[in-house]
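Only a single protein chain was left out; the remaining protein chains are all shown in position.
So that you can tell them apart, the chains are marked A, B and C in the order they are listed, and the count of residues begins at 1 in each.
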Amino acid sequence: MDVEKIVLNGERNVTLTAYTQPVEGEFNHISKRPAVLILPGGGYSMCSDREADPVAFPYLEAGYQAFILRYSVGEDSVWPNPLDDYEQAMALIEERADEWKVLTDKIVVIGFSAGGHLAASAATMSQHRPYAAILGYPVIEGDCAKIYEKTAPDVIAAVDENTCPCFVFATRTDNVVPVKNTIHLLDALEKHEIMFESHIYSHGSHGFSVCNTSVTADPEAYSNRVPHWVADSIEWLKDIMGDFANGQMKQPRFSKSINGNREPFLNVDCTMAYLSGKPEAMKIIEPIMHMSAGQGQEQAAQVDGAAMMEALKLMTLRHLLSYAVTYAGMSQDLIDQVDEQLRQIPNK
Amino acid sequence: MDVEKIVLNGERNVTLTAYTQPVEGEFNHISKRPAVLILPGGGYSMCSDREADPVAFPYLEAGYQAFILRYSVGEDSVWPNPLDDYEQAMALIEERADEWKVLTDKIVVIGFSAGGHLAASAATMSQHRPYAAILGYPVIEGDCAKIYEKTAPDVIAAVDENTCPCFVFATRTDNVVPVKNTIHLLDALEKHEIMFESHIYSHGSHGFSVCNTSVTADPEAYSNRVPHWVADSIEWLKDIMGDFANGQMKQPRFSKSINGNREPFLNVDCTMAYLSGKPEAMKIIEPIMHMSAGQGQEQAAQVDGAAMMEALKLMTLRHLLSYAVTYAGMSQDLIDQVDEQLRQIPNK
Amino acid sequence: MDVEKIVLNGERNVTLTAYTQPVEGEFNHISKRPAVLILPGGGYSMCSDREADPVAFPYLEAGYQAFILRYSVGEDSVWPNPLDDYEQAMALIEERADEWKVLTDKIVVIGFSAGGHLAASAATMSQHRPYAAILGYPVIEGDCAKIYEKTAPDVIAAVDENTCPCFVFATRTDNVVPVKNTIHLLDALEKHEIMFESHIYSHGSHGFSVCNTSVTADPEAYSNRVPHWVADSIEWLKDIMGDFANGQMKQPRFSKSINGNREPFLNVDCTMAYLSGKPEAMKIIEPIMHMSAGQGQEQAAQVDGAAMMEALKLMTLRHLLSYAVTYAGMSQDLIDQVDEQLRQIPNK
Partner (left out) sequence: MDVEKIVLNGERNVTLTAYTQPVEGEFNHISKRPAVLILPGGGYSMCSDREADPVAFPYLEAGYQAFILRYSVGEDSVWPNPLDDYEQAMALIEERADEWKVLTDKIVVIGFSAGGHLAASAATMSQHRPYAAILGYPVIEGDCAKIYEKTAPDVIAAVDENTCPCFVFATRTDNVVPVKNTIHLLDALEKHEIMFESHIYSHGSHGFSVCNTSVTADPEAYSNRVPHWVADSIEWLKDIMGDFANGQMKQPRFSKSINGNREPFLNVDCTMAYLSGKPEAMKIIEPIMHMSAGQGQEQAAQVDGAAMMEALKLMTLRHLLSYAVTYAGMSQDLIDQVDEQLRQIPNK
């Protein structure tokens, strides 16, 4: 492994540390690697060493290149300085991607506490949008952010449909950055149909990093699930980003989108709510629905019809069609056929 | 292990199945056992077998007595019938606790989907309040509940300071019971200062139960973290309920409360926000705060003073005093001394 | 789940307890289930409850039917009484397999301590050979067995090529049944080319069963890896026995044999040592080996040629051919082609 420390901004004391691993040769199934860009916490007044190297190690083990950004803090943390530091770091990684063997479309940002605020800003406001963001006990809301840096923006307001997938973890009993920061972020991600995974562990105080005995003298003060976020985040990244195979990354098992509503063409992964506003699509779908109707009518007396219709709208067409296949005896090929038809229709 | 199936209500087809294990003898460190009461899901139209026995097994292995309640469904699920069934089941377990070797103050309710709605109702509205509730992809909000049972109440509105601790899990991509049910429940639990743990896994459709190959033919359709809720919930219960030892349960490692604000006497686990409204307490606290002041003044230029005060209010006095001990050289005994003084003052 | 307790032998107080789960209906991917037959320990003087139900629960959760055999102990444990009890239990399970929904060719025996001696006897000496045996801190050697039952046989001597696959676990510091029982069993299994998995944990005294707080008051007295045998044994069974799928078990990912030497026809999974004694096979193999030679000659100076030849004999032909494909540019199809040719030759 090579180590290189680069000064990005001497005046503001901003540095990027690069830990890069070899590819090919004995790693002949890997030609380039995904990367993590780590943003330590520290209340915008310092960058904690406890949330730097100890975080890099497990991702290095998982095969990632690891970068640590020590961004502008103290008097220099006036916004948008920290986000500018992030953009500069990403630009440099892209520039040296061939040398550092980095897959530039697979860079994941990881931030903790105030660094989680910066990572969440990267996820929502940056030019160099990361593939995904891992946010540890993050500062999210404007009220909380202002405690550490008066000029720091509210992240909730910036969540939109272009926000990247997020993995968010925190503890219920954190009384430095209250857990409502995390909950309200999840709420915003949900509203804007963004993919996420979230783990809120019951017990543990703020700032636990990877929560092993190398970073905390008192592991007993934390619920024993807390350290699980490390392995879980790596598995989550495999879910949505794929894994190493034959010199390039395998297709991921799952989509990084909640549904197909934002693809260039309509498809069976669109929600019924979305498709119901597309007359061309409904011409294809309605006849099938009539054919497979009759299901669920027994329950009709007891349920609220309007509420049920609302529920169906949440489903993707794929999910509804799978019922038609299972319960109404429709052909196994139905889903693929409908998908092919829908993919003729531009999504605009 | 003994099995007994009891008809609670013949007309409504309500039954309670009891799986009970021996105590003492070769289990000489156990004289009575905590219990789980399992409420399977099924849209208030049936009680799913996939969320019955398979859920009982891991808790039996962990040493719990396990009860499965098949509550009123279909036309009988008119509210409050299902909650009445729950009350009746709890009353029976209490009545036969000596025979069944159950610790009646340590009964945990576990519910899934519509059964999660019923379990959350038990957590918030019941006479026989459970020690804790484990809620799997639960129906929570009124809108969603009405899809399955027109008369079912909204749980969010019922959350208050008497709600029991909750362990809530779901998947992001559930498009039957949308994940916002879970998020909004967490939001309500946070607002009312209730202890919880929460795991929202990214991928997987509704109704996965324990998510092993015994209940699903396609485990690959789920993020590999999904089955972790089982072991995690058991560990969480140990955190707040204690573990077996010498014939009675050990004191739990952690409190089941977020802070000490609701104890009969004031104490160092009260939040500063709470204590600041108690003049008698502030007479004790303020002199100490002045002594240890000076800390953090360097950051004053950069932070919003009012915001900082807001932040301090979130902290417990114990947490603040631990800073005074660590950074301002106050005596190690300080926290215990202050606690003793505060515990003279009734909390009213 | 149904529970049934059957008296197999009233005079000797032998009973079989059956815990059986439903199939089909909501478990529509399962039509019959594999089973575990549990043999508790107790020095052939009793059958421990701590190694009965607590062991059944995790296998029930994994989808198995679970049977507990309380075999002949005390004065009745004169050999072969306990093994006869085992045969009788297996015969009954086979007889009632349709009713109990058991896959009779997928019954796994699990035994602990003296019950591990009986399970190992079943693995090596029984008429009703189990699919696999899970052996916990087992009594294996004659010297050790005689401590508990004078007439009990030595298992090491009985290991042969018909022994079933074994999963063996123990602790290094067991000073009741010394770990050499386990080591010498592994040695015998290795010599006879039997598949096994083995975990010897460093610290922990005898008789820990599933090693959770439900069976031991002092989990801190054991290395924290000890309880892993439970989940690991279930995963191991999936490796060699397959998993649930569409009403029958999927093909397992791995063979339950170490190599192909005992299949009815020759094949690429035979070892080179075995094939080298089959002239018909060598006529096919030798030309390929010559073509791909030249590999490894650089190392010739430094290694002992005879030793190297010995090493190659350990390899399967598949493994050797995979080198030829990777390093000597042979066609990807080579392995399948050679396998097809070899499978024309009866293995006798």
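Methods note: a contact is a pair of C-beta atoms (placed from the backbone, for glycine too) under 8 Å apart; a residue touches a chain by one contact, two chains touch by 3 or more.
Here the structure is a predicted model, which is why all the values come from computation and not from measurement.
Q: Could you tell me which shown chains are touched by the chain that is not displayed?
A: A, C
Q: Looking at the whole complex, which of C:96, C:199, C:278 or C:343 touches the chain that is not displayed?
A: From the options C:96, C:199, C:278 or C:343, the contact with the absent chain belongs to C:199.
Q: Who touches the missing chain here, A:32, A:50 or A:184?
A: A:50
Q: Please pick, from C:164, C:240, C:281 or C:338, the residue that touches the omitted chain in the full complex.
A: C:240
Q: In the complete complex, which positions of subunit C touch the hidden chain?
A: 43-45, 74-75, 77, 143-144, 146-150, 165, 172-173, 175-176, 178-180, 183-184, 186-187, 190, 195-203, 205, 220, 223-225, 228, 232, 235-236, 239-240, 253-254, 258-259, 271, 299, 301-304, 307-308, 310-311, 314-316, 319
Q: Could I get the residues of subunit A that touch the absent chain, sorted low to high?
A: Subunit A touches the missing chain through residues 1-3, 19, 21-22, 25-30, 48-50, 53-54, 56-58, 60-63, 210, 212-217, 238, 243-246.
In this text, only the chains that are shown with their structure count from here on.
Q: Given which chains touch which, is the overall layout a line, a ring, a star, complete, or other?
A: Looks like a simple chain-to-chain line, open at both ends.
Q: Working from the CA atoms, figure out how many degrees subunit B turns to land on subunit C, in steps of 5.
A: 180
Q: Measuring from the mean C-alpha position of subunit B to the mean C-alpha position of subunit C, what distance in angstrom results?
A: Roughly 41 Å separates the two chain centres.
Q: From the mean C-alpha coordinate of subunit A to that of subunit C, what's the distance rounded to whole Å?
A: 42
Q: At least two partner chains per residue is the criterion; list those residues in subunit B.
A: Correct list: empty.
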